[in-house]
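Here it is, the structure, as C-alpha cells.
With one protein chain held back, the other chains of the complex are shown just where they sit.
Presenting chain A:
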Amino acid sequence: MIITHDLTKRYGRTVAVDSVELEVREGDRYGLLGPNGSGKTTLVRMLLGLVFATRGEIEVLGRPVPKRIQEVLPSIGALVEGPGAYPHLSGRVNLTLFDAAGAGGRRKDRRQRVSDALERVGLAGIDRRPVRNYSLGMRQRLGLAGALLRQPQLLILDEPTNGLDPRGIREIRDLLDELNREGTTVFLSSHLLAEIDAFCTRVGVMDRGRLVLQEDLSSLRAPTGRVTVGSPTPERVVALLDGRVEHRDGEVLTVRHDDPGALNAELVAAGVTVTAIATERRTLEQVVLDATTTSSDRVEAAG
C-alpha cells in the first residue's frame, strides 16, 4: 500500500526525515511511533503530496507520489496534524464544502454521504452551531468524518485521538477496528504507546528522522526467556530454584526459564504455592526505549 525508498526531507540544514524505508502492506494496521519532532508528521505530509521530498521515492497504492498523487488521493482518507475546518460554518456545511471540492462523488448523494460520515464518528446529532464553538474532541471527530467521506481504501491518520477523552478514544478505536475488518488499511501515527499497542499489528518507530524499527508487533513481543512467578512464600522459591531467580519484588519473582508449565509443575511438586505464573514478554515500551535515543524535545547543554 505504501512503500518508500530512501525518503529524505531536509529543511535547510536540519534533516527532518532521513532515508526512510517504509513498508505498509494491504490490510495492515500500521502504527508509526515516535517522540514529538521525530519526523512523523513530515513523513505523513510527504505521503500525501503536501510536502515534497528532497530525495527518495514514494509509492502509494501502486503509483508514484507526488507524480500521480491526483489519482491516489481519492482513495485515501487522511487526518494531518489536527483537524481543519472553517470556524464560522457548521460541521455539516464544512463537510458539504469539502465533499463538493473534491472530484467524484455524485452531487445527488452528497447530503446522504455527509450524514453517513457524521453518524460513523458519533456526530449524527450535531446542530447548526458553528465549528468555532466545538470542543477539541468534536473537531477531531469532524476531521475523521471528513476522512471517511469517500470510503477510502487507505486511512492515513496523524494523531487521530488527540483531544479525545478515554471513552472517545475507545469509540474511535472500535470504529477503526470495524473499518479495518471491512478491508481498509489503517496507517496511524502517534506518540502514545498505549494507543498503538491496543490497535496495531505492525509498528514502525521513528527517531530523529530515521525509521529505526519496523516489524510485526507479535514478533516484537517475543518471550524474553524468563517467567514471572507469584508466590506467597517467595523465599522458598528462591531456595528451590537457587541461582535461576533473576529478580525479586515482594511476592513476584522473575525466573530464567523457557517453559512456565514445566516450572509450575516443578514448584508445585516441591509443595510451593503458586498464585500466578506467566511468560515474560518484551513490552512495546521497552522495545521503543531500546530503539530510540533521547526525547527530541529535550534540549541538552552542548559539550
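We adopt the following convention: contacts are C-beta pairs under 8 Å (C-beta built on N, C-alpha and C of every residue); 3 or more make two chains touch, one makes a residue touch a chain; residues count from 1.
As a working rule, contacts and distances are computed from a predicted model.
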Looking only at the UniProt record of the hidden chain, which name from "MerR HTH family regulatory protein", "Anti-anti-sigma factor", "Putative heme protein" or "ABC transporter permease" is the right one?
-> "ABC transporter permease"
Touching the left-out chain: which of A:Gly62, A:Pro87 or A:Pro232?
-> A:Pro87
Have a look at A:Leu73, A:Met138 or A:Cys200 and name the one touching the chain we're not showing.
-> A:Leu73
Against the chain that's been left off, what residues of chain A make contact? List them.
-> 42, 45, 48-52, 69-70, 73-74, 76, 78, 80-89, 93, 97-98, 100-103, 143, 146
